[in-house]
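In what follows, a structure is listed as structure tokens, so that the remarks can point back to it.
A protein chain is absent from this complex, but the other protein chains hold their places.
Right after this comes subunit A.
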Amino acid sequence: MAEPLLRLTGLRKHYGGLAVTDGVSLDVRPGEIHAVIGPNGAGKTTLIHEITGVVLPDSGRIDFAGRDITRLSLPRRARAGLARSFQITSIVAGFSALENVALAAQARDGSSFRFFRPAASERALNDAAMAALGEVGLGDRAAVPAGALSHGEKRALELAIALATQPRLLLLDEPLAGAGPEETERLVALLTRLKARYTILLVEHDMQAVFALADRISVLVYGRVIATGSVAEIRGNAEVRAAYLGEDDA
């Protein structure tokens, strides 16, 4: 089996007496979509913060692409190839869709300490940005101010930004949050397309989407991974049903 791209080993994080991350170990293999599910308050957000570097774990380690990134700063993790989307869409609303993505391409393409040439006239950046916009189906919305895009389009734009950094791992924090049924359908189709070419760690509430997309699922409850397995295994796991799915299925 291939070496995992991302590996969490014994991550712990306490807030006061509360163990928010309580010895989490899981790995993401190259090419797979690994989904993390769990009820509210399970510690999913904290786990994402630990992986992206917003929060440092009290103990445990995070290896990414064969390198210990446990204490790396947030931008450095991004440069190492960890791209993320946010639970609440995070874009530069005042920039056009194109400039949002071109900025990401620029971050990827060497130094941003360049002072003379207008960035908007850099063909290579604009071409890379257009390619990423095309990939998420926003090719014809490039000139629109990002703040004026619809919710679903903003979600897609955030994916395009992530893609433009040429990531090794996409970390998607509830990409379907707040999307209507139609938007959800479109976003799931988009994620299905991306699945062929990217390794993804997906944190998501929408069970149907998770079961449709994921190769493997880890179930997080009260800061612990109570099960990891294929979609079928997780669906058949009695403990998971009791802890989590039962509430949803009822």
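One rule holds in what follows: contacts are C-beta pairs under 8 Å (C-beta built on N, C-alpha and C of every residue); 3 or more make two chains touch, one makes a residue touch a chain; residues count from 1.
Definition applied: contacts and distances are computed from a predicted model.
**Q** Can you match the unshown chain of the complex to its UniProt protein name from these: "Alpha-(1-2)-phosphatidylinositol mannosyltransferase", "Branched-chain amino acid ABC transporter permease", "Transcriptional regulator, GntR family" or "MoxR family ATPase"?
**A** Of the names offered in "Alpha-(1-2)-phosphatidylinositol mannosyltransferase", "Branched-chain amino acid ABC transporter permease", "Transcriptional regulator, GntR family" or "MoxR family ATPase", the absent chain's UniProt record gives "Branched-chain amino acid ABC transporter permease".
**Q** Please pick, from A:Leu18, A:Leu56 or A:Ala93, the residue that touches the omitted chain in the full complex.
**A** For the chain that is not drawn, the touching residue is A:Ala93.
**Q** Out of A:Arg84, A:Arg141 or A:Arg186, which is the one that touches the chain we can't see?
**A** A:Arg84
**Q** Of the residues A:Thr165, A:Thr199, A:Ser218 or A:Asn237, which one touches the chain left out of the display?
**A** Candidates A:Thr165, A:Thr199, A:Ser218 or A:Asn237; residue touching the omitted chain: A:Thr165.
**Q** For the chain not shown, which residue from A:Arg114, A:His151 or A:Arg193 touches it across the whole complex?
**A** Of these options, the touching residue for the absent chain is A:Arg114.
**Q** In the complete complex, the non-displayed chain touches which residues of subunit A?
**A** Counting over the whole complex, subunit A touches the hidden chain at residues 52, 73-76, 78-79, 83-84, 86, 90-95, 99, 102-104, 106-108, 111-120, 122, 161, 164-165.
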